[in-house]
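Let's look at subunit A:
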Amino acid sequence: MIYGFFPGCAYQAAAGYKESVDAVCGLLGIELREIEDWNCCGATAAFSRSQKEALVLTGRLFALAARQGFEEIVTVCNACYSTLKKAAKLLDGQPALLEQVNRVMAAEGLLLEHPLPVKHLLEVMLRDRSRLSWPRGECRLPEQVKVAAYYGCQLTRPWQDVPRALRPDILESLLEAAGIEAVDHSARTLCCGASHAVAYSGRCQVLIDRIINGIRAKGGNLVTTVCPLCQFNLDQGQQGRAGDKVPVTYFTQVLGLAFGLPPEKLGLKKLLVPLKRIGL
Partner candidate 1 sequence: MNKEIPRIGVYVCHCGMNIAPRVDVEQVAEFASRLDHVVVARDYKFMCSNPGQELIVEDIKAHNLNRVVVASCSPRMHEATFRKACRKAGLSPYNFQMANIREQASWVTDDSRLATAKAKDLVAAAVGRVAFHRPLQTRRVEVNKSVLVIGGGIAGIQAAISAADAGYKVYLVEREPSIGGHMAKFDKTFPTLDCAACIMTPKMVIAGQHENIELLTYSEVVGLEGFVGNYKARILKKPRYVDEDKCTGCGTCMEKCPTRRVPSGFEEGLAFRPAIYSPFPQAVPKTPVIDAEHCRLLAKNKRCGVCAKFCEADAIDFDQKPQYLDLTVGAVIVATGFAAFDPSSMVQYGYGIYPEVYTSLQFERLNNATGPTAGQIVMKNGQVPRKVAIIHCVGSRDRNHLPYCSRVCCMYSLKFAHLVREKTGAEVWSFYIDMRSPGKLYEEFYNRVQAEGVHAVRGKVAMVTDIVDDPGRGSLTVVAENTLTGRNLRLPVDMVILSVGLQPAEGAGEVARMAGISADGDGWFTELHAKLAPVNTPTAGIFLAGCCQGPKDIPDTVAQAMAAAGQATALLAAGTVETRAEISSIDPDICSGCKSCLQVCPYNAIYFDEGRQVAVVNDALCQGCGSCSATCPSSAAAVAQFNDSQVMAEIDAILA
Partner candidate 2 sequence: MEASFEPKIIALVCNWCTYTAADLAGTSRLKYPANVRLVRLMCTGMIDVKYVIKALLDGADGVFIGGCHPGDCHYINGNLKARKRIQGVGSILESFGFEPQRLALRWIGASEGPEFAHHMTEFVNTIMQLGPNPSKARMIL
């Protein structure tokens, strides 16, 4: 199946995200076709500076995707996801804003009629599972690995479009579909502080420790995330910790392992807290 894909700026450089997404999608029969000539979504920063500019950045993405014939945009990053959703809600509800954006984009010959639905890869995998070539074999992840799903804060906020948004379980459902029983824990949507990782690293550390401790308290020994910012922040944020570090992966890396894909194809070596801590 072909999906209109918005990779976002952090994806390519993220530790093994692209490798594992490519490997897993290849296996499942998902073709992520990039939006041609895509630009940065602007994330929170653009909206903080100027709503109009932010809407042009995002509006352009919608227009490009629509021109390519896509009916929805798939992202792999929580920040892209929430930024695009925010833009879609504004542009849908206020024709004046849409007109403003179109006036700017006219220079480029682009016209946006309406924004497209925005989905995380996690959501489409779960939604379209029956139409994908989902492996039937046994889960290859060793039993000693206790996976804790971590959503971060931006996937479910502020609109709560994801079911049970304050204690979501769609990632758990996806893991279960791959034969993984995830740990039941309460840190799922706690903010990791990624946006402030540089400016307020001390305050960030408290948040990171709370998440890792919360997961460890419930027996988790591997975190899996759906966002490059979460992954990086939780991974690097444990560097100061003593012996009780927990590897932080992408959900596609864990799926890949469960499906029995070769580890070297999943970019696992790029993780800062190494997987060998848990015998992988």
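Methods note: contacts are C-beta pairs under 8 Å (C-beta built on N, C-alpha and C of every residue); 3 or more make two chains touch, one makes a residue touch a chain; residues count from 1.
Selection rule: all candidates are chains of the complex that A comes from, given by their letters.
Owing to the predicted nature of the structure, the values given are computational and were not obtained by experimental measurement.
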Pick from 1 or 2, the complex member that touches subunit A:
1
In their shared complex, at which residues does subunit A touch candidate 1?
164, 166-167, 186-187, 190, 210, 213-214, 217
